[in-house]
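Please read through the structure below; I'll follow up with questions.
One protein chain is absent from this view; the other protein chains keep their places.
Chains here go by letter, A, B and C, matching the order in which they are written, and residues are numbered from 1 within each.
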Amino acid sequence: MINFQCDYAEGCHPILLEALTKTNMEQTTSYGCDIYSKNACAMLRTACGSEDADVHFLVGGTQTNATVIASVLRHHQGVVSADSGHIAMHETGAIEATGHKILCIPSEDGTISAEQIEALCHEHFTSPIQEHMVQPGLVYISFPTESGTLYSKAQLTAIKKVCKAYDLPLYIDGARMGYGLVSTACDLTLQDIANLCDVFYIGGTKCGALFGEAVVIINEALKKDFRYAIKQHGGLLAKGRLLGVQFEALFENGLYFDICRQAIEHALAIRKAFEDKGMQLWGTSYTNQQFVILTDAQMKRLTDLGYEYEVWVPSDVGQTVVRFCTSWATTAENTQRLIDDIKAL
Amino acid sequence: MINFQCDYAEGCHPILLEALTKTNMEQTTSYGCDIYSKNACAMLRTACGSEDADVHFLVGGTQTNATVIASVLRHHQGVVSADSGHIAMHETGAIEATGHKILCIPSEDGTISAEQIEALCHEHFTSPIQEHMVQPGLVYISFPTESGTLYSKAQLTAIKKVCKAYDLPLYIDGARMGYGLVSTACDLTLQDIANLCDVFYIGGTKCGALFGEAVVIINEALKKDFRYAIKQHGGLLAKGRLLGVQFEALFENGLYFDICRQAIEHALAIRKAFEDKGMQLWGTSYTNQQFVILTDAQMKRLTDLGYEYEVWVPSDVGQTVVRFCTSWATTAENTQRLIDDIKAL
Amino acid sequence: MINFQCDYAEGCHPILLEALTKTNMEQTTSYGCDIYSKNACAMLRTACGSEDADVHFLVGGTQTNATVIASVLRHHQGVVSADSGHIAMHETGAIEATGHKILCIPSEDGTISAEQIEALCHEHFTSPIQEHMVQPGLVYISFPTESGTLYSKAQLTAIKKVCKAYDLPLYIDGARMGYGLVSTACDLTLQDIANLCDVFYIGGTKCGALFGEAVVIINEALKKDFRYAIKQHGGLLAKGRLLGVQFEALFENGLYFDICRQAIEHALAIRKAFEDKGMQLWGTSYTNQQFVILTDAQMKRLTDLGYEYEVWVPSDVGQTVVRFCTSWATTAENTQRLIDDIKAL
Partner (left out) sequence: MINFQCDYAEGCHPILLEALTKTNMEQTTSYGCDIYSKNACAMLRTACGSEDADVHFLVGGTQTNATVIASVLRHHQGVVSADSGHIAMHETGAIEATGHKILCIPSEDGTISAEQIEALCHEHFTSPIQEHMVQPGLVYISFPTESGTLYSKAQLTAIKKVCKAYDLPLYIDGARMGYGLVSTACDLTLQDIANLCDVFYIGGTKCGALFGEAVVIINEALKKDFRYAIKQHGGLLAKGRLLGVQFEALFENGLYFDICRQAIEHALAIRKAFEDKGMQLWGTSYTNQQFVILTDAQMKRLTDLGYEYEVWVPSDVGQTVVRFCTSWATTAENTQRLIDDIKAL
């Protein structure tokens, strides 16, 4: 089988594995207080252009989202999100399990707009019965979104402005941050992200690490006691240096961006193959997730050829939206083979 | 520095690292549905003598405790625990964060007795105002305990009997299970553990793995929907095969027990050195944690010699209980050096 | 001011006040174990035609919903509801505060259909990644709905059938149960309600009592430990006899239905006045809530005349949906005056 189903089918990038192997028998302080974690934090602060930022490493995305969101909100507050947001759809109610409602905004392509957030907040804060409703307390967006789309600098700036007006922190889920930043469709840098939000995370799991997400807290008011929150959510890894070692390796010499860039090249080549074949793409992703509408026959054929892909949503009768996902681990050989097989469909 | 402070100062056992390296670039299904995880589950079922058990892998101990406990309890129920239990003391309220009270039983040595559990349950279920109090819904013990002590087969059998009488599942936190089972003071096997409780976990993080805990569910009634609970608590690792690969390696040819046995030998040698020196031990641990009372001068001396140990609790004036912890990674060289330095104190 | 804004503007029906006054200085057992509460429970069981039902009295609706829903669900489960349901809109996240997601179904008129519930459940339980999503664990509907609409016996029977197929309990929020049952558009009796759901509540607050909601648990599996749940949610009233005394009075000689029926007569008279005047009604309520579209001028005129009504939702430009609400306390005089004023608009 050739896996284009997701971006977490392999282990980690060989350079990270090497670093883990090299440091394996060293004795370090636990729970993220080791020298590797400290060094990785410093590297990330520099990469973000935010020397005052707090950086923390957690294990996985759902854990990270629940930890950040619960840490920011008071009990009567909820988090604003696209209805297709990962927290709203695919985290088994991890946010609600911390007591907080997700205030959903309808989204076609995974993004929400400044206007939508403004409308939701305006409606809430001008309601005479506002205390009967969950108060917006945080805005959550993902970059890239679950559909592979991106916010432009202008869009993100507009969202930040609305958030500021309503005194709402802005949180960016960057599970695939690397794939977003190096996309040909992206006009934002990591520093821009840091400048335009209050807290965000840089995903490791899907971008070359065995596991691990780096939370970057920019807003001073959100920094206090975050390690308590991590521990309460089971995210304070005993051998925290595993996270430090990996993020050090990822941000040494720009490896993180290089390997993501390569994934994007594979993805766009596959995208072009679909287009050349006249197949209908779904959405407008220029990141590592490519969505295409396949007929039942095409699905069968590709499956028979040994490809694994993700069934996304039903389309018209006899047609299905499926996702092909590249990653840091996608080989040129597999991509070329897929392109050839698309041509021959 | 020579670390005797904890049993999670290094990475993982070389055999596990080798297995992770060997499989690193393989493409597998995610979220624990891969072949390595399935195989590891089968191996654990066999090791536990419970072919009907459900086995799940999670990342860390706090996460595992919160997931199991919340999965078992109804909202109005609490979990019975020693007041020194890990869930009561060192998980930043992770259990309470799921909405459940910990019903504490005073404990000197980390264990609780069948009589204490019986008394607590009797008091609750005979109270005319029982609905004003949290109902016992689960009993939590750790094996070994936080103080390195063990339950005997007789004690565990008695506890199970009380639990059964009150229809309370029994859950065993086995973060250091391996060190307990191979202790010279232990009369229980892994199969006995499986027979005498409803759900337990076999710790990997402290016993040779990079991370990972294996939950074994024996009681049929507790099996339903456990993967939902894992996901909600952020424990469904995307690259779940990392857990499968490690537990496979740990339970292949009894590696898990072998490396734990070696740690116990180191620990008992250190214990003997303390005794030979006439120093006062604290508690009665025959597992990998050794507690000794040091004078301030002794503490300073050992620190000056480069040892790291855990400050446990204050003892008399000028004296402190400290913990020396061995692990699968403890070298003969370091142990011998410590023994020599103890002699020379 | 003449209040048609809501059905809780006055105290309680004089007969209830008389009963409260008569019993005021009696000494009774607390927390609902008094003779009045016991008697009222028995009367409700009879009224519901369910001699095996458990009946409990709570203070208010939000409290009742949170208590029932949290008592039924396991942590990873959510409650299915219309997106306009009271729990989804106007309880400040009380359900999410217990850790549970509300799985919303779009609704135009406040009702949800058996087909919609079937589709939601089918999608969930056939998903290969179902454990990444909140599992439906209970279905919540309100009778009448927030928009004053009713389920027919056929609709409710169909819903119950779907619930049974997926092993989901059905819970009916009956905050305005009385007004629904006596509506001219209703083909259900209280016994039908009891037969067709697993748990429901009969509202007192809006139907003649100072406060109080009577939870009726039909399904044996949901009865256990419900008093613990009530206490945990702050609903176990110290002077529980206040609830017993009131519900006794309400269900003595059918008072509950008589006073609700009178409210419906007032409501339908007002409805007719709107229709006669050629004004556009909103929705299809034949209960005590009447929704009409007013022009800005009409709104101003009615406000100037001293009427209070509820602004519901914006309609077209210069038009607003408003709610006129009658209750057990609405006087013939006020209704006639409003009708006359509508005619003269």
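In this text, a contact is a pair of C-beta atoms (placed from the backbone, for glycine too) under 8 Å apart; a residue touches a chain by one contact, two chains touch by 3 or more.
Given the structure is predicted, the values throughout are model-derived calculations rather than measurements.
Within the entire complex, contacts from the absent chain reach the displayed chains A, B, C. Here the missing chain is touched by one residue of C:His132, C:Lys160 or C:His233, and it is C:His233.
Per the touch definition above, the residue from B:Thr23, B:Thr67 or B:Thr92 contacting the chain not shown is B:Thr92. Summary of contacts with the chain left out: across B:Lys101, B:Lys223, B:Arg261 or B:Arg301, the touching residue is B:Lys101. Residues touching the missing chain, restricted to chain B, are 75-76, 78, 89-93, 96-102, 129, 131-134 (touch as defined at the top). Think of the hidden chain as still there; on chain C it touches residues 1-3, 6, 8-12, 14, 17, 20-21, 23-30, 59-64, 66, 91-94, 97-98, 205-206, 210-211, 228, 231-239, 242, 329.
Remark: the residues of chain A touching the chain excluded from display are 70-71, 74-76, 98-99, 130-132, 135, 225, 227-232, 236.
Basically, only the chains that are shown with their structure count from here on.
Counting the residue numbers used at the interface between chain A and chain C, over half appear in both copies, so the two copies meet with largely the same residues.
Distance from per-chain Cα centroids to the pooled protein Cα centroid is smallest for A.
In terms of their C-alpha centroids, the spacing between chain A and chain B amounts to 33 Å.
For this pair, chain B with chain C, the centres built from the Cα atoms lie 49 Å apart. Mean C-alpha positions place chain A and chain C at a centre distance of 42 Å. Within chain A, the positions touching two or more other chains are listed as 91-93, 97-98.
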